[in-house]
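Mind looking over this structure? Questions follow.
For this view, one protein chain was removed and the others were kept in their places.
Then we have chain A:
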Amino acid sequence: MESFEQNDGNRDELIIQQQREIEKEISDSTPLVSEQLPLNCLRAEYEGDEIFTAKIQELAKKYKFIRRTRPDGNCFFRAFAYSYLEYLISNNSAYQEFRKLAEASKEKLVQLGFPSFTLEDFHDTFMEVISRVSPENAEGTAKVQTELHKIFNEQGYSDYVVVYLRLITSGKLQEDADFYQNFIEGDFTIEEFRHQEVEPMYKESDHIHIIALCTAIGVGVRVEYLDRGEGSLVKAHDFPEGSEPTVYLIYRPGHYDILYPN
């Protein structure tokens, strides 16, 4: 194939092109965020697999519904944002607090060196999304929930929210660099890690992303790990450790979706 003889630049381009094709296939077949689905729908994916079937059964005792997110590398951020904003719709005091925090976050990020011109655009969109899901909306909670779902399936808004959460995460890593440096494998500096693994879109999230974001926003997240690990119990982790979770996510290797507890 001719492609193998191209220079490095072209090889990069080909890799990207292939990625794009895969992304397109995924985006054509999966919404950014799905409707609520019964948890048992997971069983169909693992039919005949005893370990997973047993674990899903166990999980179903605690959780009623799952909401899928598109597997595009942004799933943690998108799932987190959706789930937390959904929680805020019915918790006005937490909503007001979060709104203040979000408002103040821009100044922090500018100080960390992000270009204010573009940052402002992301921040304004982020604030607009927050405004549109206000619990004080006179039309009622159900209406706001519909609005939230609509916003998160509109690529322009949905992705801008992801970008902004990535920036907040990156900012937190920088702010507490001494602490987070301990969790970075290899020779990466915090600076390199932020630029390569946090700020770019489509980069998958690891524990360090989750801890930084949860800490920055002051939200507890419980992640249920559905994997091939021993036993029939699904292991759960709370981030930050010991916090009271408001956001529930399910992790299957490489992907996060939203969970709804009973």
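Here is the rule we go by: contacts are C-beta pairs under 8 Å (C-beta built on N, C-alpha and C of every residue); 3 or more make two chains touch, one makes a residue touch a chain; residues count from 1.
One rule holds in what follows: contacts and distances are computed from a predicted model.
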Protein name, per the UniProt record, of whichever chain is missing from view ("GH11981", "NADH dehydrogenase [ubiquinone] 1 beta subcomplex subunit 9", "Ribonuclease P/MRP 40 subunit" or "UBC core domain-containing protein"): "UBC core domain-containing protein"
Candidate in contact with the missing chain, chosen from A:Asp159, A:Glu224 or A:Asp257: A:Asp159
Options A:Thr118, A:Gln181 or A:Ser232, residue touching the unrepresented chain: A:Thr118
Among A:Glu21, A:Glu45, A:Glu107 or A:Glu192, residue touching the chain not depicted: A:Glu192
Contact partner of the left-out chain, one of A:Leu167, A:Ile208 or A:Leu259: A:Leu167
Residues of chain A (touch criterion as defined above) contacting the omitted chain: 5-9, 12, 15-16, 19, 27, 114-115, 117-122, 124-125, 128, 154-157, 159-160, 163, 166-167, 189, 191-192, 195-196, 199-203
